[in-house]
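Data first, discussion second: the structure below is written as structure tokens.
Missing here is one protein chain; the remaining ones are kept as they sit in the complex.
Chain IDs A, B and C follow the sequence of writing; residue 1 opens each chain.
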Amino acid sequence: MSNSVHVYDARADHATVTAESPLAYSFQRSGMPASGEASGEASGEKSRAVIGERAFLGHLILRGGAIVLDEALREVLGVGLPGRPNSLTVDADGQRSVQWLSPDEWLLIVPGDETFGLETRLRAHLGGAHVAIVDVSAGQTLIELSGEAAHEVLMKSTVYDVDPHAFTVGKGVTTLFAKTNVILRRPDASRWELIVRRSFADYVYRWLLDAGEEYGIGVARESRHEPQ
Amino acid sequence: MSQTASQSNRLAQGGQVDRTQTLTFTFNGRSYTGHPGDTLASALLANGVDLVNRSFKYSRPRGIVAAGAEEPNAVVQLGATEATQVPNVRATQQALYDGLVACSTNGWPDAQRDIMRWVGKLGSPFMPPGFYYKTFMAPASMWMTYEKYIRKTAGLGRSPTQPDPDIYDHMHRHCDLLVVGAGPAGLSAALTAARAGARVLLADEQETMGGSLLDTRETLDDQPAAQWLKTTLAALAELDNVTLLPRTTAHGYHDHHFVTLHERRTEHLGDSAPSQAGHRQSRSRLHRVRAGQVVLATGAHERPLVYANNDVPGNLLAGAVSTYIRRYGVVPGQKLVLSTSNDHAYRAALDWQEAGREVAAIVDARSAPQGDLVAQAKAAGIRVITGSAVLEAKGTQRVSAARVAAIDVDAFTVTGKVETLECDTIASSGGYSPVIHLASHTGARPVWSDDIIGFVPSTVAGVTASGGARGVYPLGEVLADGVEAGTNAATALGFSAAVNDADLPRVASRHEGSACALFQIPHEKATLRAPKQFVDLQNDVTAAAIEVATLEGFESIEHVKRYTAMGFGTDQGKLGNINGMAVAARCLGQSIPETGTTVFRPNYTPVTFGAVVGRHCRELFDPERYTPMQSWHVARGAEFEDVGQWKRPWYYPQKRRAEGGERLETMHEAVARECRAVREGVGILDASTLGKIDIQGPDAREFLGRIYTNKWQKLAPGRVRYGLMCGDDGMVMDDGTTSCLAENHFLMTTTTGNAAPVLEWLELWHQTEWPELEVYFNSVTDHWATMTVTGPEARKLLTDLTDIDLDREAFKFMDWREGHVAGVPARVFRISFTGELAFEINVQAHYAMHVWEALFARGEAFDLTPYGTETMHVLRAEKGFIIVGQDTDGSVTPEDLGMHWAIGYDKPFPWVGKRALTRSDTRREGRKQLVGLKPKDASVVLEEGAQIVFEPNHAIPMPMVGHVTSSYYSPTLESGFALAVVKGGHQRMGESVYLPMVDGRVHEAEIVGTQFVDPKGERQHV
Amino acid sequence: MQRYSGFGLVKHALRHHEDWQRQWRNPTPKPRYDVIIVGGGGHGLATAYYLAKEHGITNVAVVEKGWLGGGNTARNTTIVRSNYLWDESAALYEHAMKHWEGLSQELNYNVMFSQRGVLNLGHTLQDMRDIQRRVNANRLNGIDGEVLDAEGVQSLVPIMDCSKRARYPVMGASWQPRAGVARHDAVAWGYARAADALGVDLLQNTEVTGFKIRDGQIQGVHTNRGDIEAKTVGCVTAGNSSVLARMAGFNLPLESHPLQALVSEPLKPVLDTVVMSNHVHGYISQSDKGDLVIGAGIDGYNGYGQRGSYPTVEHTLQAIVEMFPIFSRVRMNRQWGGIVDTCPDACPILSKTKVKGLYFNCGWGTGGFKATPGSGHVFAASLAKGEMHPIAAPFSIDRFHSGALIDEHGAAGVAH
Partner (left out) sequence: MFHIYCPYCEELREEEEFHPKGEAHIARPEEPEACSDEEWGDYLFFRDNPRGIHHEMWLHAVGCRKFFNITRNTVSYEILETYKMGEQPTVGAEHLAREEKTASVQAAEGGQQTVGASDAALASVKGAQA
């Protein structure tokens, strides 16, 4: 199998190579309103919505039949595919997740430095099965959204029903966000995750700042970067 | 002067205004006062302002008629500053705020002294319906002049002339049940369904929820209605499955229960949205609601009667009189005559009298009215004249009297002697029209009901009209109807609603006599000769106009409406449409249902453009897509070109020394410099926007063979090939290179603009035609950043930066290699869009800036020059490489492009586009074919889009044989050159063609091959 | 026919408008006509008028299932222009334009054809190439047109945002001064009245339910008011052409789509030209009543419901406010939809069919109104002579088999 598909580790050594996250330019250009207090005139007010980028994670697209992929994943990662459309499985320490994207497509998100190893091990387990594994880590980024008004910010932005009673923990969908599409998911009760294409990330960021302004939206400065 | 001294019509008590606070406002330049809780209309009436506008066509004085959304006359211009102007605000729906500035929309120099009234007065006999179709035709040349003057009279309010300082937003909402209208029916329905567990959204257009409960005379559980209202609203507010949206109009009902609501969040607070806790808030908000079920509890609009001079200020709807008195504590006059066809309107007279003003008479068209309210009026000593109606109002700027006589409704004649009753106010009621607009927005036609003398909505699955909206009027029945609607909706949604009749408040039962059908009141004179009887007040449509229309053969109600303009105003005929239909029916000798109905269109009431737009404006109008090197391009001063949603560097102007300092290069200078750099040294292009599709699977190769015109069977891993893609109509749709990464693994590139369409195209064929092929496609466009290093010095520049063997034999043209560039894992492709030695470096986008900057650091020694899309275009055109969409337009085949070499005629599978190449039109002689053009005068750069002719002296129309698709100045050739399509061009090499220009010049050019530079293609192989 | 004039209006005023004549009769269908036109919209009525006027064929019925001019004639945004790219289209629309330019006088009915000029904006380099290509072609075809730069556009429309601030800044435009707008209802009524005066029977509320065909030759139509015979039948039923074609036993290369439009509340005049933008998807003009008349592209799905989806309206208003930020506080009064037959090449079909004597005039997509007089004129000539008029000939159904499409997509895009 290995010679029928070109598999290689395109991740650089972050100790010697400067990596720029998809939102790097946006932070520089549009600023990062502090999350502790509100932007604008009123000060001392707590942000009712907070966003932050979780950059440099490993994003793998899995294509293939559910049964073989599920087996391989359980073996390699310890979690299987989510059983239902539009749902999400997260591993015990919350660092690795598998999300249904379509009947033959899943999104795997893991710490960045695990990406290639995982792909290699999966391929080894999958043997000659007809599957595709594609690394899209640099093509998208993950934005976290939390705070009491988080779902209101989303209501302004997406046609999908984000009422916390309807969009329960463990759900994940691909849907419209303003004029672009995002993967929207709710890994736990306290936060939402938006997975955004790199080239649209600035637009999404500016939209979030604008739509969140009335809630004093802030940007978490300590982006939860994975250990290098 | 006490605070209410100027408010001569304000009662000392009563109503829901807060008399402890005074608000100051300006109308037509004069200052007035009102109170919180007032609308602009109630405040104007409180101040005795009769004349609020001039009518559109005849410039007649007009006053306030109604108290809500149906108001046709009191349409004003609002706004204290230029940027905050709002045209055509209905004074009846505008809450008063301190500092409000408004003026009439018509009348010059003002509505009071209006000059146009003389035109209206003298001209009105010459302005029958459709008069403009019958005149202004001679001489033909004068129409544009006539129109100039006609246009001067157009419009109501005016547009602001400055951009809007406010922002707007959207909320996407999902609910089980949407209830429109928070009157007694809507409140009951909402509460019932909510208690059953449904997620309920309750929207109401007024400042305060309550609907008819806000001015009813009736009691609930022996308490004033306000008490029950308060308790119910509190109960709803407590439920966390209920969302209440006051000041929110449901204005459009769309398919599958998608309803748009317009929430006016700050329009009651001031001209411009005030900030809240330091944050901007939207002036208004559009809610896009997807509901499971919808209850329309939108109530009913009262119909005025149509009588002569029924437009003079002082003519009001009976219900509006009650509303002003009971809700706002305003009596809009001194002495009232009420003309009615029903019992319900009697309350206006009772309210009037209780307010301490005089009721001259109630004129009832019925011969023997008998309901409880009638008895009450009689008991109160009010004179009731039966079998009669107000025929005509007297007065010009305000009603001075009512002419009353006995009438025969069926025979449409005046039967008795006319009595003139002095009065300053005439209230009329011709019954009620259920507000059925929303129910008919998706095409369901309303049905006439003789029982309620009005149209009721026809059945739409999932939509329930309740209460007044379906012609149920007595309060007790309305409440019960609401409960039923709420129960049914909840049940349909799968909730079990336990209804307890005991929950319903007690309402004293009241006997109401039946109403009679009454629309236009007969006059002693025939309709065409009588004083004007207005049907549509805003558009000045009279009963006579409708009669003339029917005389002229306009028999369909749609024709009548269009010919007279009835119902086309901003009130959309809420008051007039049914009266108009009744007049047409009378003229045509048929019934109203025979005459038809009209289906209402959104919007129920007008909606601010800004609210529809939301935040999709200004910087967020459309996404801007950036490559990972965007910040570098900006810092370098690039000019950008919009390519789809991408911002691509177009060229990088540099500073040049000039007289008196520095100046920026022109585009021409910059492009010439960039071109020379690539041809003579080395340049670099950010090509990250190219579409990239990862293709994996054992059938990937077979799939490529079917979707591309050329062959893919033998492409070995490590090699790259150019591919051309057609539709099944044989026309070129995209091109790009595809690399064989491994036996079952390919990387396809597409043009920037077609990245998404091509991926969809592949999926389409895979999913619908060839699902048996084992292959997967995934976009990796954003994952890989692409930078093209190109020029004779490219290899030298790269050598020290990469571990890849760049030797020309080890790494051939159209090979790709894996390795590192600047310490970053990279795939490098030896493909060339410039014709020069070129390396396309792909790295993960995270590292793009790192690599890019490393290239520039190393590139300093080589004067590495960044170039933009313009230079890319020049360089590729010099090589005859096409740009799909520029050199092709959807009517060009690969053969037309001379790309037979890219057509696998003998491939086994009938690939997409193949069959179409043998259709009679694609086989014919004389198709337009891609060629090069060399202008005879080398200094000429032909215009892109210039048309090509063989005979430049031919008379107009001149036969055109093609056009210029790409044209540039070539710094390499030191001349202009072009690509073009020319009829039979491939057979015409060396011939001359001509390009006649707009300015009269005719350029001559020679047809040549498409490769202008290095035609043998040697340079890319070095 | 009662002649209309300003003088006549005064006379009628003195008589209280009591003796206006009907503008057209309400006749009973005859059993047989020389020609039946199915569809009483602008194109059908114009066809009937020119049959009677220019070809002396007056024994003609126009069969209309509803009221005259009640289809797309009543629902369009009334733009008239002729600056089309391809020779075939340019010839057709310019033929119409020449008729527009004397139509009020010809019909003695003021159709209010207002030659206020039409701007087609360009926002990208490719837009500008397309504009130059089209204007160059127009001029060599004898059609007026100019290419304007952003400054030229700004001076024509001072209230438009032509700055670089815009997401897609205006780079220029094509400008056709002779283009403009007309009063849509009046066009139908004017043709109806004139055709009626020449003896054409206008049969309203008469719905065709099937065709009578014998040996491949049309014999007449079945209607809800009985059968009517004719050896020549022309179908001009925009929006429903496929339904009629299927009654005759064949399919057409058409899809019927909703096309939406909207108007603002009436405003004092602020916009004196027609502004169209394909790139940001919107077009706008201001009527003589003061409404901003706004439209955009079609909805993507097939639909006969005379309504489309809300996002289309949103996108349209986004485009309008992007071009005209001062309209943000203006309010939208009404929206509606029509049904347009769209052809794969965005050009109409004027054609014979497999059934002898049965002709179709359809597929005008979003741009039919502007062609009304020209379409009627050449279609009438084709019906009268039994051979397609030279201007109509390239628009045959056969082109979808031969491949000789007249692809106006590049030039016309969405907006008409």
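General remarks:
One rule holds for everything that comes next: a residue touches a chain if its C-beta (ideal position, glycine included) is under 8 Å from a C-beta of that chain, and two chains touch if they have at least 3 such contacts.
Note that the structure is a prediction, hence the values are computed from the model and not measured.
The chain that is not displayed touches the following shown chains in the complete assembly: A, B, C. When the missing chain is restored to the complex, the residue among B:256, B:417, B:714 or B:1016 that touches it is B:256. Of the listed positions C:213, C:294 or C:406, the one in contact with the omitted chain in the full complex is C:213. When the full complex is taken into account, the listed residue touching the unshown chain is B:290, out of B:19, B:217, B:268 or B:290.
One of B:540, B:571, B:729 or B:870 touches the chain omitted from the figure, and that residue is B:729.
Take chain C: the residues that touch the chain left off the picture are 209-214, 219, 222, 227, 240, 242-243, 246-256, 300-305, 307, 309-311, 344, 400-403. Residues of chain B that touch the chain left out of view are 254-258, 290, 442-443, 728-729, 760, 763-764, 767-769, 771, 910, 914-916, 919-920.
Although one chain is not displayed, its contacts with chain A can still be listed: residues 84-86, 101-103, 105, 159-160, 173-176, 181.
The criterion applied here is as follows: only the chains that are shown with their structure count from here on.
The geometric centre of chain A is 33 Å away from that of chain B, both derived from CA atoms. With centres taken as mean Cα positions, chain C sits 50 Å from chain A.
Residue numbers of chain B whose C-beta contacts span two or more other chains: 288, 616, 619, 622, 624. The set of chain A residues that touch two or more partner chains is empty. Partner chain B is touched in their complex by these residues of chain A: 3-6, 8-13, 16-22, 24-25, 28-29, 38-43, 45, 56, 61, 63-64, 104, 130-140, 152, 155-161, 163, 165-166, 178-180, 197-200, 202-203, 206-207, 210-211, 213-216.
Across the complex, chain B meets chain C through its residues 56, 84-88, 125-126, 128, 131-138, 140, 143-144, 147, 150-152, 154-164, 166, 168, 252, 254-255, 258, 260, 288, 441-443, 528-529, 544, 548, 551-556, 558-559, 562-563, 565, 568-570, 572, 601-603, 606-610, 612-614, 616-619, 621-622, 624, 641-643, 729-730, 885-886, 889-891, 916, 919-922, 943-947, 949, 956-958, 960, 963, 965, 996-998.
The touching residues of chain B, counted against chain A in their complex, run 169-174, 199, 275-282, 288, 290, 615-616, 619-620, 622-628, 630-631, 646, 689, 694, 696-698, 717, 741-745, 774, 776, 778-785, 818, 822-827, 843-850.
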